[in-house]
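Omission of a single protein chain aside, the complex is shown with its protein chains in their original locations.
Moving on to subunit A:
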Amino acid sequence: MIRIESVTKRYPDGTVAVDRLSLEIPDRSITVLVGPSGCGKTTTLRMINRMIEPSEGTILLDGVDILRQPVNTLRRSMGYVIQNAGLFQHRTILDNIATVPRLLGWGKEKSRARARELMERVGLDGSLAKRYPYQLSGGQQQRVGVARALAADPPVLLMDEPFSAVDPVVRKGLQDELLRIQDELGKTIVFVTHDIDEAVKLGTMVAVMRTGGKLAQFAPPAELLSSPADAFVEDFLGADRGIRRLSFFPSAGLELLTSPVVAVDATAEQIAARDTTDAPYLLVTDLDGKPLGWSEPQDLTAGEIEPDQLLPYGRPFVAATDSLRAALDCAVLSPTGWAVGVDTDGRVAGVVSQQSIGEAIRGAHAEGRADGTAEQAATVTR
């Protein structure tokens, strides 16, 4: 465990970058430091591997003061990923990844074999091994950066706004990849970002910092969204935190109706037989069971259903795994106000109304309140 004990960083000109910060970073999980620019999050990260020395306070790694081992030994035991990757432009991808193993004195062959293994792990094609950084896209370079940080299998990974400089689509891919790698490797990751959405998505614990290097709140993301400590945190979380919080409620509990679903080749009797007391619309699917669109029952004529005449169904949610946020999003995207739940193959599992989703949300809030008090007592370490 990394334990930051009332650490202060004061510069000679009197600026205080970090002000009596105390933080317990749990093992084998992602702790995100988030805040506006100038809040001292990067300074805090860099004090952990001693790229910046604190003015006061101590940092303990597994109970031992980090000052007690040689600085380069400490640094080689912590992977480091930086914005824009910071690759060595004069070395091949393979040699970039093999850097720390080489510094640790591994043989050339062993280091390169390890580097090849990591390229695969971070989703880089082996054919890139002999290329130079300028030949890679920004997203690929960042993957190399992650692979390089993991090369010597360090227990700790420090990540300084690693995904800030890539476009949103690539960023989402990198975030998902990081979560997948973390599932496999279970590193202790300290992740700095200014993007609260990224913090909420990646963090097991999120430390919100405010200008002046003070800790505003340290909590799991769901708790952050449900009960921000003060106006600053609330403001920083943004206007739609209520909606975002729904990401933490599973959609599995929603009751999906299958009665308002008909196939495109349905006969007149089948259409007539649909029970429309609960649902004023029918969802038409193709022969595979994939959604085509909504229609009012009286507009459907057996044998003459035109898929492009149907009302749009939005973006269906995966019934087993997606959150209530995805379900609600689907419901508001469709003019019918109904959401389409699908299985992992995209076949319709059932439909659900905005009203039922609303009930599920109220239910989830009630549950959240019930164990929220216990949760707070357990996790608050401020």
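Methods note: contacts are C-beta pairs under 8 Å (C-beta built on N, C-alpha and C of every residue); 3 or more make two chains touch, one makes a residue touch a chain; residues count from 1.
The rule is simple: contacts and distances are computed from a predicted model.
Participant: One chain isn't displayed here; going by UniProt, is it "Sodium:proton antiporter", "Extracellular solute-binding protein family 1", "ABC transporter permease" or "Acyl-CoA dehydrogenase"?
Facilitator: Of the names offered in "Sodium:proton antiporter", "Extracellular solute-binding protein family 1", "ABC transporter permease" or "Acyl-CoA dehydrogenase", the absent chain's UniProt record gives "ABC transporter permease".
Participant: One chain is left out of this view; which of A:Asn49, A:Thr193, A:Ser247 or A:Ser295 touches it in the full complex?
Facilitator: The single option touching the absent chain is A:Asn49.
Participant: For the chain left out of this view, which of A:Lys41, A:Arg76, A:Arg114 or A:Arg245 touches it?
Facilitator: A:Arg76
Participant: Where does subunit A touch the missing chain, residue by residue?
Facilitator: 49, 51, 71-76, 78, 80, 82-92, 99-100, 103, 132-134, 145, 148, 158
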